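The complex is shown incomplete by one protein chain, all other protein chains being positioned as in the whole.
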Amino acid sequence: MAGAIRDLFRDHAEFRIGAVLVAFVLLLSALASFSPYPPESVYVVPPDVPPSLAYWFGTTSRGQDVFWELSVALRNTLLFGAVVAMISRVIALVIGLLSGYKGGWVDRALMSVNDTFIVIPLLPLLVLFYFVMRDRMSWLALALIMACFGWAYDARLIRSVAMSLKAREFTQTSLFSGMSTREILVQEHLPHVMPVVFSTAMNNMVWSIGLEVTLAVLGFTDVNRPTIGGMIYWANQHAAMVAGVWWWIAFPIAAVTMMFIGLFLLAVTANAYIDPRSRFRTIGGAF
Amino acid sequence: MHAQAVPDVPSEAVPPMLSVRDLRTYYRANRLGIKREVKAVDGISLTVRRGEIYGLAGESGSGKSTLLNCVAGAIRPPMEIVGGDIDFAFLSGYGGLHRAPPAEVARVRWRHLSYIMQGSMNVLNPLRRLRSVFVDFAYPHVGGTRQQFERQLHAHLARLNLDRSVLSAYPHELSGGMRQRATVALATVCRPDLIIADEPTTALDVLVQKEVLGMIRGIQREMGSSVLLVTHDMGVHAHVSDRLGIMYAGHLVEEAGTAEIFRNPLHPYTKHLISSLPRIGDDAPRCGLGGAPPNLADPPLGCRFHPRCPLAMKVCSGEAPAMLETAPGHRVACFAYNQSGGA
Partner (left out) sequence: MLRIASYEAADCGDPGSFLRHGGALMSGYFAFLLRRLGQFGLVLFIGINVAYVITHASPIDPVEQSISAVTSFGNTAPDAVEQMRSALRELYGLGATPLDQYRLFWSRILRADFGPSLSAFPTPVSTLIGRALPWTAGLLAVSTIIAWGLGNLLGGLAGYYQKSRTLRLMGVVAIGLHPIPYYILALLLLIVFGYLWPVLPIAGGSAMNLPQSLTMEFVASVLQHAILPALSLILIGVGSWFIGMRSLVSNIVTEDYVVYAELAGVRPWRILSSYVMRNAMAPQLTGLAMSLGGIFNGAVITEKVFGYPGLGSLLVDAVYAGDYGLVLGVTTISIVAVSAGVLAIDLLYPLLDPRVKVN
């Protein structure tokens, strides 16, 4: 793994750029633990101060320090993406491995369901979900429902890897030595699909965070919990662009764009490393 | 065996259809700062005469496909021609298609030099009807109206005993044998001077194989074309090749008329290839050759076959034997025969 990362770093400019962008965003979010202000409180600093030495990224009309607010928001947003990615990886692994290994009608049935989940437009359903939940909407509930929809693209990818594994000799050997399906999948196949799982996890984070930002901007999430989308939501509520408080919007957008491009570049190069003939499109993208 | 059926044309009377002189083709990779050089073809000279089928034999990795790609001008990195000349009767003075100007190459391709590839499933565009492929490949060279071309096409297919309905088919609608026959038709429709055939029958079952070979041979005789036929299958060579060159690890080790080679193989490697052919009534156990073909990134010094050779002598590991004639038309590169007065 370390060797692979070293190779990627040396051979691919895209990987270097991606790594630097993601590292920067991670660093910024790690600083959240040192925030001098409680993240959810408002009017702790003078409002509407442009970027200066005292307030690097300026302050908001709600009296928050944009730098520290951004740091906490990035942490929460990344955590959200990671949770969605983790849960949906589990679903994608189960469906993908099972479908690819079993083949036949199991495969056809699972892939029909899979394609359905790829096609269904998720945003209206999430909006409906918020409409019903309103104030009880928590970020974990949102993460859960998004994980339930975010596995389908990647399950197909894992399935195709599993299909090629099935054709390999060691699978037959394991089968004849009396291993159960579950044992073969977990002990023999899982290690081979892990690289795909890692690369799709990054793409999945791009997807889920993009959707979360969108919902938050509309106010369809728990906007009192600082997130990137929540910051933009409050900036819009206070008409920050019209009022000339551009830093309130510009820094979150810059940070989240860096995060997206960084994660995407990592996923693309990791994918090219795993399988030079891979098609980037098969692992989805924003939305 | 048909070797005697060919009139023995004196090789100097007319220029040969193809002559390869001292060709060296290496795969050069520069990965992670380490330069690797694989000498896939290392100093091969041969000629293909007019109207003959010249067979090239050898196991996979011996460089025969690389040689074909050089002749066909299909050179992509990391493959690199580092030395030698390839001249055609219809295109000389450039030293190979890879050095000729694009207009010349375009003039020559398919009209004078065509190609039958291995694995007919993938050489035909799966989304294109065969008629369109014939038009793409041949029409620019033939000219005339489309109706004329269509008539010519029908005549050509009839000559090859193919139904004209193949033209309306997609490749997936044809059986493997039918696809390969269509490919032969495609490669011969412009009556080319030289046809390169790379394992043309490998993926086919035996009956179809025989039919396709007969078809190639028949149309070649009729048009008087030359064929450079590459296959590892000595049985195929025995069936159609007029002359035969044996390749081992990037070198040509023996060359003679097919009948001569089968009757009187000289090089130990050739002997091995021929003795491994099954024969009816022959119950003698086949003895395998020990060892594996050499790593061409770091080939053994001297004769490349010496680590596996039952006749290896001291000199074999020191210097490489030259290709020398032992009998008229029979050349071999082995110290066991007539090298510097030996044998």
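Letters A and B name the chains as they come in the text, with residue numbers starting at 1 for each one.
The rule is simple: a residue touches a chain if its C-beta (ideal position, glycine included) is under 8 Å from a C-beta of that chain, and two chains touch if they have at least 3 such contacts.
Computed from a predicted model, the values in this text were never measured in an experiment.
Among the residues B:A169, B:A259, B:L277 or B:M313, only B:A169 touches the chain that is left out of the figure. Remark: the omitted chain is touched by one listed residue; of B:S132, B:S276 or B:N295 this is B:S132. Per the touch definition above, the residue from B:P16, B:G55, B:G177 or B:G250 contacting the chain not shown is B:G177. The residue touching the chain not shown here, chosen from A:L53, A:V132 or A:A167, is A:V132.
Note that of A:F15, A:F80 or A:F264, the residue touching the chain absent from this view is A:F264.
Mapped onto chain A, the interface with the missing chain covers residues 14, 112-113, 115-125, 127-134, 136, 153, 156-157, 206, 209-211, 213-214, 217-218, 220, 232, 241, 249, 253, 256-257, 260-261, 263-265, 268, 277-282, 284-287. Although one chain is hidden here, its contacts on chain B can still be listed: residues 72-74, 105-106, 108-110, 114-115, 117, 119, 121-128, 132, 136-137, 140, 161, 163, 165-166, 169-170, 172-179, 204-205, 207-208.
Operating definition for what follows: only the chains that are shown with their structure count from here on.
Chain A and chain B have CA centres that are 54 Å apart.
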